[in-house]
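Apart from one protein chain that is not included, each protein chain of the complex appears where it belongs.
So, subunit A:
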Amino acid sequence: MTRLQESESEAKADGETASDSESRVEAATLPPSADDTPEVLNRALSNLSSRWKNWWVRGILTLAMIAFFFIIIYLGPMVLMMIVMCVQIKCFHEIITIGYNVYHSYDLPWFRTLSWYFLLCVNYFFYGETVTDYFFTLVQREEPLRILSKYHRFISFTLYLTGFCMFVLSLVKKHYRLQFYMFGWTHVTLLIVVTQSHLVIHNLFEGMIWFIVPISCVICNDIMAYMFGFFFGRTPLIKLSPKKTWEGFIGGFFATVVFGLLLSYVMSGYRCFVCPVEYNNDTNSFTVDCEPSGLFRLQEYNIPGVIQSIIGWKTVRMYPFQIHSIALSTFASLIGPFGGFFASGFKRAFKIKDFANTIPGHGGIMDRFDCQYLMATFVNVYIASFIRGPNPSKLVQQFLTLRPDQQLHIFNTLKSHLTDKGMLTAATEDK
């Protein structure tokens, strides 16, 4: 009898779609937040039909967000860093709130405090690691900062441990499982959100172009895939997101690659985008001023015979960076959407429509940033592997902390290496 009941429930569940059970279950579990669309928009669009109204709201908000993006780019790296920080905190907040709603754990003792405390600890650790590199001279000057940076890992670990011990002490008898779930939830969220945001900041310091081009490619891919899907969409792409189509996917891919090429061509001309961000001790601010590296200098490339006949040009002048931008756009269009599918799966798993209702028509901040997850990590890994090696000034700093015999050993090895390469001769050494 019991087996029959179970198979009966399976059969019934087969027949209905996720949305059906969702509407009954969701209504009971996760009441949707209030509609956040501003009144002015509501009134302006009140006479349009619901579908067009939604389209207009989305369109207007998209333009508003893009304009906002341009404004903060104009304001400079410091403001960008702060925006990244705010987005990170808001994403963390959104995901943790979902966790609370799923597990009804809003009243668990200590847990809200602990989640924010862990966020603070992990951010402290990461900012300490990056800031020490970039603000090295400033840090060495100020005595308390110097001690904080010397024992940074130890201090961060102690802070984390305190949180861990508080968690253990806060375990309450009948809520163990819930507390462990929230602990795991918090840590996975930190892993996703905080590490990615710090990689974004690393990319930003490498040069604003490494921040702007990837993000724009992802946004462009989103929009282009939507448009191509809207006009030409026919074959569904993946069961997870029924609205995505193969036509949108492929069209978005080509459009994004072209967009990436154009955008990098335009941006590579300006120093403020291309130079690494540095902290100037004298003016106590960030500067982006340098001699552009080989990547950002126009070079002649021979066009392969195939394309020569089509375009009629023998050579083309481009920046080497544009070749890299092809790699970035390809990743953004082919693998980036997996981040979006992951988020869709997550929303279906927990029966939520959007992460939050922060942006009218679009959902929460996480909804906008889901495809960016993997992009930041990819760009960082790409830069580390193909563009630049380790940071020379950081290496010198590390060298200076070694023991004298180790320093001598390294110096001699370097010397023999350079001599082998022919870089170091008796003549150059004398200079």
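We take it that a contact is a pair of C-beta atoms (placed from the backbone, for glycine too) under 8 Å apart; a residue touches a chain by one contact, two chains touch by 3 or more; residues count from 1.
Methods note: contacts and distances are computed from a predicted model.
Asker: What is the missing chain called in its UniProt entry, if the choices are "Sugar phosphate exchanger 3", "Telomere length regulation protein TEL2 homolog", "Autophagy protein 5" or "CDP-diacylglycerol synthase 1"?
Answerer: So the chain that does not appear here would be "CDP-diacylglycerol synthase 1", according to UniProt.
Asker: So one chain is hidden, and I want to know which residue out of A:56, A:69, A:116 or A:164 touches that hidden chain in the complete assembly.
Answerer: A:164
Asker: Decide which residue listed in A:141, A:243, A:297 or A:409 touches the omitted chain of the complex.
Answerer: Selected residue, touching the omitted chain: A:409.
Asker: Would you indicate which residue among A:89, A:102 or A:272 is in contact with the undisplayed chain?
Answerer: Considering the complete complex, A:102 is the one touching the chain left out.
Asker: Taking the full complex into account, what residues of subunit A touch the chain not shown?
Answerer: Answer for subunit A: residues 1-2, 5-6, 8-9, 12-13, 16, 18, 21, 24-25, 28-29, 102-104, 150-151, 153-154, 157, 161, 164-165, 167-169, 171, 173-181, 184-185, 187-188, 191, 238-240, 335, 338, 341-342, 345-346, 348-351, 374, 377-378, 381-382, 384-386, 389-390, 392, 395-396, 398-404, 406-418, 421, 423-424, 426, 428-430 touch the chain left out.
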